[in-house]
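See structure below.
A protein chain is absent from this complex, but the other protein chains hold their places.
Coming up: subunit A.
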Amino acid sequence: MALFQTSSDNPAAQKSTALAVLSVAFVLVWLFIAAFPFLWTAWGSFKAEGDFFSRADWMNAIAGPATTAQTGGAFTLDGYRGAWIEKEFWRAAMNTGIVTLCVTMISLTLGTLGGYALARSGFRYTFWILIAALVFRAMPHVTLVSGYLLPFFQLNIWGYLPTTIIVLVAINQPFTLWMLHSFFLSIPKDLDEAAMVDGCTRFQAFRLAIIPVMWPGVVTTGLFSFLLAYNDFTTTSMLLTETNATMIPKINSFLGSTQEEGKVMYAVAAVVSAIIPLFVLIMFFQRQIVSGLTAGAVKG
């Protein structure tokens, strides 16, 4: 009651109450748009196809009459069983694990060294390297892939995981360099220069003075390297064979083979499986992701 009285006394405050309600409503709508598709698909992945794609009534996806009729329960793991065991999605998940882990580690190693050098060297060519990196960052990946295929066939290195890993590391470099470059700029120069005055070489100064304080920046950059490797479709779908495909190309191959057999639920289950690691990632690293997205903007 008191709240209402004060607001009717003060027109400005009253307006802000209405505005606050409107703001919360707007945010709820946005939350619904952003999150509902994922929740819906995750829920639907435990249903039979007749319920998730219901001709009769969309409510079927919630109650699940077809699922009950087919399997006896309101929820079924058939989609997951079909995708992971029958279609061997576990193999793709393992390949994704190998590729993302290697890409992240190698990109960070190269990127840390390079980013440090770019941040500490005042010569003119650092500018040109950064500009070249920006142009490389803008190249659509598929144009690069069309340059790889023929040479890779000739050299007989097409279709192997290590080739794909190196390619992804290289595609990742421009971004990693930019990000770590701006991160190292924020570490005071005095730190490594003091170490060098005390008799360290440049590399010792890097190892002893910089490495201990660089982890926040490296973790943030690492998250984005991980995402690039995990989310890649263009490179992996063109450079890997069917037997060593990673998750995303595998999901795409499900679409071709499962749609007509009525096994679209395999693809739904695989899609949900691929989203879960990302969900966990945001849960633990929300702060780092946000700071990483803004780092480039605020500093450069």
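In this section, contacts are C-beta pairs under 8 Å (C-beta built on N, C-alpha and C of every residue); 3 or more make two chains touch, one makes a residue touch a chain; residues count from 1.
Here is the rule we go by: contacts and distances are computed from a predicted model.
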Look at the options "Transport permease protein", "Carbohydrate ABC transporter membrane protein 1 (CUT1 family)", "Twin-arginine translocation pathway signal protein" or "SigE family RNA polymerase sigma factor" and return the one that UniProt uses as the protein name of the missing chain.
-> "Carbohydrate ABC transporter membrane protein 1 (CUT1 family)"
Option touching the unshown chain, where A:Leu118, A:Met179, A:Val218 or A:Leu240 are the choices = A:Leu118
Among A:Ala74, A:Cys200 or A:Ile275, contact with the omitted chain is made only by A:Ile275
For the chain that's not shown, point to the residue among A:Ala63, A:Ala93, A:Ile157 or A:Ala170 touching it.
-> A:Ala170
So which bits of subunit A touch the chain we can't see?
-> 19-20, 23-24, 26-27, 30-31, 33-35, 37-38, 40-41, 44, 52-55, 58, 61, 109-111, 113-114, 116-118, 120-124, 126-127, 129, 131-151, 153-154, 166-167, 169-171, 173-174, 177, 202-203, 206, 227, 230-231, 233-234, 238, 248, 251-252, 255, 264, 267-268, 271, 274-275, 278-279, 281-283, 286, 289-291, 293-294, 296-298, 300
